[in-house]
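Apart from one protein chain that is not included, each protein chain of the complex appears where it belongs.
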Amino acid sequence: MKITIGAINDKPGSSKNYKTGSWRTLKPVINLEKCKKCWLCKQLCPEGCITKKEEGPQINYDYCKGCGICAHECTFDAIIMELEER
Amino acid sequence: MKITIGAINDKPGSSKNYKTGSWRTLKPVINLEKCKKCWLCKQLCPEGCITKKEEGPQINYDYCKGCGICAHECTFDAIIMELEER
Amino acid sequence: MYEVRFHGRGGQGAVTAARLLADAAFREGKEVQSFPIFGVERRGAPVAAFTRIDDKPIDIKTQIYEPDVVIALDSTLIGVIDVADGLKDNGKIVINSKKKPADFKFGDTRVYTLDATEIATKHGLGTKTNPIINTAILGAYAKVIGNIGMAAIEQSIENNVPIKKEENKNAAREAYQVMEA
Amino acid sequence: MYEVRFHGRGGQGAVTAARLLADAAFREGKEVQSFPIFGVERRGAPVAAFTRIDDKPIDIKTQIYEPDVVIALDSTLIGVIDVADGLKDNGKIVINSKKKPADFKFGDTRVYTLDATEIATKHGLGTKTNPIINTAILGAYAKVIGNIGMAAIEQSIENNVPIKKEENKNAAREAYQVMEA
Amino acid sequence: MTEEKELFACGHRACAGCSEPIAVRMILEEAGPNTIGTICTGCLEVVSTGWPETAWEIPLIHAAFENSASVASGVEVALRQLGRDDTHVIAFAGDGGTFDIGLQALSGMLERGHKILYVCLDNEAYMNTGIQRCSSTPLGTSTTTSPAGTYSIGEDRQKKPIGAICAAHCIPYTATATIAYPQDLKKKVRKALAVNGPSFLHVLVPCPTGWRFSSEETVELARLAVETGIFVLWELEGGNLQNIKVTKKPKTWRPVEDYLKQQGRYKHLFKPKKRQDVIEKIQQDVDQKLIELGITKET
Amino acid sequence: MTEEKELFACGHRACAGCSEPIAVRMILEEAGPNTIGTICTGCLEVVSTGWPETAWEIPLIHAAFENSASVASGVEVALRQLGRDDTHVIAFAGDGGTFDIGLQALSGMLERGHKILYVCLDNEAYMNTGIQRCSSTPLGTSTTTSPAGTYSIGEDRQKKPIGAICAAHCIPYTATATIAYPQDLKKKVRKALAVNGPSFLHVLVPCPTGWRFSSEETVELARLAVETGIFVLWELEGGNLQNIKVTKKPKTWRPVEDYLKQQGRYKHLFKPKKRQDVIEKIQQDVDQKLIELGITKET
Amino acid sequence: MTKMTIMGNMATALGAKLCRPHVIPAYPITPSTLFPEKISEFIANGEMDGEMIRVESEHSAMSAAIGASATGARVCTASASQGIALMHEMLFIASGMRLPIVMAVGNRALSAPINIWCDHQDTISERDVGWLQFYAEKNQEGLDLMILAFKICEDKRVLLPGMVGIDAFVLTHTVEGVDVPDQKLVDDFLPPYKPEKYLDARTPITFGSFGTPEFYQEFKYAQVKAMEESEKVIDEAFREYKKVFGRTYQKITPYRCEDADMVILTLGSMSGTARAAVDILREEGKKAGCIKMTVYRPFPGKELIDVSKNAKVIAVLDRDITPGLGGALYADVAAQFVNRTAHPVILNYILGLGGRDIVINDFKEIYDKSHQALEKGIQNPVEWINLNKEIL
Partner (left out) sequence: MTKMTIMGNMATALGAKLCRPHVIPAYPITPSTLFPEKISEFIANGEMDGEMIRVESEHSAMSAAIGASATGARVCTASASQGIALMHEMLFIASGMRLPIVMAVGNRALSAPINIWCDHQDTISERDVGWLQFYAEKNQEGLDLMILAFKICEDKRVLLPGMVGIDAFVLTHTVEGVDVPDQKLVDDFLPPYKPEKYLDARTPITFGSFGTPEFYQEFKYAQVKAMEESEKVIDEAFREYKKVFGRTYQKITPYRCEDADMVILTLGSMSGTARAAVDILREEGKKAGCIKMTVYRPFPGKELIDVSKNAKVIAVLDRDITPGLGGALYADVAAQFVNRTAHPVILNYILGLGGRDIVINDFKEIYDKSHQALEKGIQNPVEWINLNKEIL
């Protein structure tokens, strides 16, 4: 890696190199059966780590910090927070 | 004269040392007979060089710059502006 | 000079633990320094804090690169970061964990474990997911490292911890007792 | 090097006169400098402006302390300030005044007068109480000092005066004519 | 199912449960990639621009703390001069960078009429430096420079009415929003970007660290702020405050206590002794504000 | 007949006919000698503080251009700490030092609630530096940085509504005044000094040099500004603009043209060709403002 | 006297508290924020009189400080980095007005790129503003220098503002044992601030005059003279401090310099590490010494010449950089020696910018480089230490 002129960063989204998943102590787990695909969780996740999939939301645990917002906000109780096992 | 610490000026009103009367080209002259002692001229003079006297307003020509406000504003036309003679 | 590094997550109390340890040492007449890792880490992120203890005035102001002891307040950090980084050859590692020392692989390094979370929550210090374990871990430190006495640690808690002073002291004491040196 | 000082009141055009003179000299191939007094004077207050003229590049950037000529755009300034201050021994004074040169007392110094106000107002330049006399006075300068020709002065007016160019040139010409060198 | 590209990427280092990234993502989703952003020093910048990483997928510039608005002014004029003025310009700033140290730059930007959407992410204190009081901090809030103490109820001044101040500049569009109402927020972004001139969007962004609540409650607190009337969602075209349109009215307005008691920064109002006087004062202020907004409360 | 001591002395070097000294004298007459003043860099300071002279007969401090309000904040707190808080504190500032570069310091002062009367002496441009455009400069005004020209009608932005902006801070007292109505002005100073907190007084001060009119017309122009509705005299307690009280309503409102045509700075609206469009726009803006103030015009 | 373990910011805050300032206008900035936080806490709990002004920017902080000080109050503030840079204009004005405001600084690098860690650029780049500058090596010094700064700055012969720098994080956020003096002793040492002239309705004066070319240079001269005058006031105050509180301060403090062939000149927290390095170098048989500079403005030139008279080299360490020249301290030192017939070689090392740690090895490298320069001639008088060439 070389420094750039003026500390410009020309790698948009390079923050993805840093895996914030390691911060997590609680882990959100989606129960796809309960999920109504309202995508609220995706919308409200501060990490932007929930993506839309055919079968329902998918959490990228590389980045999920385990804040619990998705679980707390899901109207259908389709997400629960579990203690992280490492 | 000696300079002061921090360029403080401890001579309030010392601006009076500078005679702005020399700036004048027109000179206000009061006709005390017309004057109703309404003191408007005193109130509105930018130089603060009109004072209240028993007999009516008195102009301190040391400072009067000849702006003409007093004459212009006097409701009773008691002041006229004359070309300064020096 | 004795150098200690604490690992935890932002908000878990690693910085406080390092301070309390320094204060305790100071109360024993030692010269001390304690500082957090100089960063902008947010709550949840891995952080570190340091304590230096010496009998004579501590002149150096550098970071600590080769600690004598490493204390991990959160075992989940192991694997995420290299907690043993720079540890002296005869260094020691103290880990808050239910597991046995043998469950951790740090080569020859002497590893100690303590279920500080258990002790802390038992004494009403925080919750299971968010236990306040810094005082318990200091009890463990006193036992296994031994260069600071429990009296000083208790006094440090008394003077620096704003609430639940007794509970914290008890947690430290219990840790001291259960810990095997 | 020839140095000229103009005296007037803020707003009367002393600065413009000095600039026009410099520009005229420049048009004759001279090296020039012109500057106002460096101050914060407000409209009505006495001000001064300067012009330096030379055949070779003018290196010095100092103020002008000993002018060769002084030009007073306003005779009422005399008495208020010392217009002859620092004037060279063989210096000259040009005054805008109805009066005769002899009416002014400046020792041996050669004094010239011109009723520039009369000329200016006649050519529609300003009012009696607020005449624009800087161009007329330059005509007088050209005549009595003689180191700048009228052609250059007219050209300078043409190029620098935004309005009433002809009137200004005529005023300068008339001043040149009526002036006795 | 096509996935839209996120314009604020994973891997940023905000606290778990921080609402600033939620707001930024919603706003950028609406604005789209043809947007240049400017930001202030503050949490958002610190967590997203640590070289060699950046969370931004739009062109972004951070210069200092107090000048998001003036940097954006330069960007906007440059874009026009360079013939690229189809690009949106959004100036992001914290409440510190808006209410306090950045107010003048903002006022200048508004007054000059730049076509810029200015977004204030308001977490009601200087969070990046560790929860200091700002003129955005509400009455009764304990912060590190307005600590509750023997002689103090916490912050003793009212929150500066920033929306009204910006609107008083007679700009085309002013609005408030929060992350709990994504559609409302996005609609306001849309409107703001459509006007031909400056717009101001005041977004409440609850901060678990500074407000001292549990990270999963972020959205709930934003919702509570609206439902209690603490933070009213409104929009306004032009400078006449009488034309304010409230965009979200709960069926019933909840008591402010519901909002306060969930946050550590108001703990001193409940413990050791309930400070009914302060709580009532806060309630009265809300009621008064609602009346001024022409809202009749049915509780 | 006892002569009151003038608190702003003769010998100051303002242009003949300048209205800044008129305003200052009126204000100090009302405030009395137990007053500490702060001022900004600008005409007032330059003409009154040239060492070894000073025109001031009250204690006065000038520090820089942008900070009359924050210097005054320091003075006010110090007086309280030193047990001398019976002394009034008046912060003077030009429009440049208020609308533009001093706005943030002012906003901070208002928000913090200092007991200070802030007086903006508004001559609608940066006069001390030679008539540059300010956000106080009205639409259509020719200044040296908004010159009328082939491609320009002069200033192309509206005057920043500074009174409304200050009032939006919900301060106890905001008012406008001008030198043509001394009683009105003094009464407002009296009220402002009586409130327990910050007050803002916006004083229109016509400038013969910058507006390009003859020095004797200073007061007349101030009067015309009021009679045409260009500058409305009002006062307001608190932050609700609906409570504005107009303190001077002429029997008949004169057309703005009467005001514009007397000033060189609007000459280009009349010559070489009358710019009826611009004049009408200015008239409409005034009419609109009067309507918003609830004034029905009978002309 | 109380002994406590506290952070550097707490040390300067306690130092300030002991001086009983009336007005504390302040604005938060890393790494100084704890200072206003602590002051807020003291006031909220009734432990301190005085009033904080929670200004909206640092420019206003210094402006309010000026207003308050001119009104006769004792005034104190704290800042760092961008905050100080934003005050720049007002720093000149405070000194020109001769107001003895004291500022606690957490020395931090300047943007861009933004960086919150230690270097001295923020205050070094204010070396022209006419403030006295003190740099602390450790927290104890931070506390003591706050008290000393008030004492010196308020002296009638001085009447200038002063700043006390403690290094970002390395001191501001580092806990050390500190002796906190008794209030009573401080009260005796530092009597109430009683300026001769101040804003008071009973004797109206004008502050902040317009100074024309006729007088301006003389005003500046008087100010510069006051700075020079402060040299002796500093010595007096240091002596008295020692008497009352038992701790020794010197403008510059040499360590093993008597017989050193190379002396290292340092500012701030690196000074302790330098001493440790000197000990190690000595063990290796290398005749190193070091000099800690506590007072940077006024510049202690005479003292520096004196203590380095036996050295062959002075290695000037700059935790700052003037692009296109070199280190600022280097030029200052050069100015002291340039006209002396025999003097040490003066070498300049740039290091520790933006929080780059300064370690024992750096001093070894400096020693070796300097020795080489002595032997083989100077290649480049300005060298960078601990530069990661791989990423350049």
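Residue numbering begins at 1 within each chain, and the chains themselves are lettered A, B, C, D, E, F and G in the order written.
Here is the rule we go by: a residue touches a chain if its C-beta (ideal position, glycine included) is under 8 Å from a C-beta of that chain, and two chains touch if they have at least 3 such contacts.
Values in this document were obtained by computation on a predicted structure and should not be read as measured data.
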Self-check item: Touching the absent chain when the full complex is considered, from G:Lys3, G:Lys194 or G:Lys220
Solution: G:Lys220
Quiz item: Which is it among G:Phe35, G:Trp117, G:Phe150 or G:Phe189 that touches the chain not included here?
Solution: G:Trp117
Quiz prompt | Interface residues of chain D (partner: the chain not displayed) | solution = 19, 22-23, 26, 31-36, 38, 40, 58-63
Quiz prompt | Contact set of chain A toward the excluded chain (per top definition) | solution = 3, 5-10, 12
Quiz item: Can you list where chain F touches the absent chain?
Solution: 41, 45, 51, 62-66, 99-101, 103, 126, 128-130, 132-133, 135, 144-152
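To be clear about the criterion, only the chains that are shown with their structure count from here on.
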Quiz item: Where the contacts of chain A and chain C overlap, which chains show up?
Solution: E, G
Exercise. With chain centres defined as mean CA positions, report which chain is farthest from chain D.
Key: C
Quiz prompt | Centroid distance [mean C-alpha coordinates] between chain F and chain D, Å | solution = 39
Quiz item: For chain B and chain G, what's the span in angstrom between their mean Cα positions?
Solution: 53
Practice problem: Spell out, as numbers or ranges, the residues of chain C touching 2 or more other chains. | Solution: 40, 44-45
Quiz item: Residue numbers in chain A touching 2 or more other chains?
Solution: 1, 7, 20, 23-24, 65-66
